[in-house]
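The other protein chains are all here in position, but one chain of the complex has been omitted.
Moving on, here comes chain A:
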Amino acid sequence: MCAIRFAAHDVSPRSLSPYTVPTASLRSEVVVSRQKGTGPLAVQSLETAPEPSLLTAESASAAPPSGPWILACSYCNWNSAEIGVKFDKPQGIFSQLSKLRHGEDHSKHSSAGDVSPKKGDAVPESTSARFAAMKSFYNAQNNTNSPNSSSLSNLMDYGLSSPGALTRIMNLYSGNNIGGLGKPKAKSSIMREADSASEGFRVADLDESAAISKLRREGYGGTVTNGQTKLQVEEGARFADELWPIPYLLRTKRSKRCPVCRHIISKPESKVGNTRWRIRLVANNSIPSISIKPLNPASSTPGTSDLLVPLQPAQFLLTFKNPMFEEIKVTLATPATTPGRFASRVTVLCPEFHIDANTDTDMYLEDVLKDGEKGAGRKRGDESTSQQAEAGKIWERGRNWVSIVVEVIPASIRAELGQGALKEDEDILEIPMLIRLEWEGDVSQDQVGTTAGKEKDTREKKELAYWCAIGIGRISQE
């Protein structure tokens, strides 16, 4: 399930778009490469080399275009012909690329374990190839070193998932190998270190003069950007012309398990192209949902912007909706001023309230109807008395939701923007809020520690607390 798939439908070669070729043959890979100059990395797609005979396919029953193929970015017009990379066929770009890069099939190196050092006479170049060569070399060294499986190498095995591990550890303690302790000392001298290129050894190139002169010649623009280095770790490129097209990492399908109760929380469908989930237990479905809107939307006359006016109190309605079938008690806490350079004042007028339980879905419709009538009636009544936001009182209550008022006094950005320019999104007003929930629920059966056999009717007090950030809006910079 967690295999990284390097396959299908990620980029459509332009001359192999879904319209011309049955999808079964559409196996290609997205390749990320550099954009010309200092620009960012760009996603490439496959294209045939611009040969006039191909661009003007004359007959309707023309043969499918044949190579050579190149990778081309339709955003920056870079193509792989610039670095001399051309492909014979539009499939299997990954192996073709590594063949071009290393002169051999990459798959030989990835199945490294059994490759003997003799076999790889060609000098391995890439990091992974050198690692494989070195690994096989030291494996061979280990084997020749301990032909009669000394107790030292036995010790290495213990940690591994051997079924008889326990008995062997017991043997260790019972003194079976006391006699063996002397052995490894005698033979440790046979092992040697890797010293040739075919064994994965490479002398560090300390002569940097070529690189320095190149840096002088090409300047900063000729070097790779930070982002490129991060992406091209294995290529080890330092200059832009050493960059190499590398495959795009595809998404993996992961399932998640609760660390406490071992329940599977999420499990995707195993088919590659399917986006459905077999199990998806999301916390959002069992904690109150929060929505926010301005208290007096009518007051903002059309034409004025949605920006918050600095130093002018603004009131917002926070609505909490309870998805659980138990009544919950909610306690809110916010810092008096928001963190960051621009501290806005925040007041939650009613930080403690109850929300009624959610009801079963089959009674839902009836409830909604009742709820609607009630709400409408109250709202109408309120209009006449022009409800004021009062400290300690909730604004409005529904079947399983409660609205409260939050007052914010946005900071003045201009007054405090003495030290340096405004950073990106620094003018956004966000309130950090600690939400604490308390309710009485059934004793959970799924917890590891609970002893089975207790009466099922017992209720226990539960609580949950978490931080969240509530985005209010941008502050005007006037």
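Basically, a contact is a pair of C-beta atoms (placed from the backbone, for glycine too) under 8 Å apart; a residue touches a chain by one contact, two chains touch by 3 or more; residues count from 1.
Throughout what follows, contacts and distances are computed from a predicted model.
Enquirer: Of the candidate names "Putative exosome complex component RRP41", "Protein DIS3 homolog", "Dynactin subunit 5" or "Mediator of RNA polymerase II transcription subunit 18", which one corresponds to the UniProt protein name of the undepicted chain?
Expert: Missing chain, per its UniProt entry: "Dynactin subunit 5".
Enquirer: Touching the absent chain in the whole complex: find that residue among A:P245, A:G398 or A:G473.
Expert: Selected residue, touching the omitted chain: A:G398.
Enquirer: Which listed residue (A:S196, A:S291 or A:Q312) would be found touching the missing chain in the intact complex?
Expert: Of the listed residues, the one touching the omitted chain is A:S291.
Enquirer: Out of A:A211, A:V282 or A:A415, which is the one that touches the chain we can't see?
Expert: The missing chain is touched by A:V282.
Enquirer: Which one touches the absent chain: A:C76, A:A140, A:L295 or A:L349?
Expert: A:C76
Enquirer: May I ask you to list the residues on chain A that touch the chain which is not drawn?
Expert: 9-12, 14, 17-20, 30, 40-43, 45, 55-58, 60, 62, 73-76, 250-251, 256, 265-266, 275, 277, 280, 282-284, 291, 319, 321, 398, 401, 403
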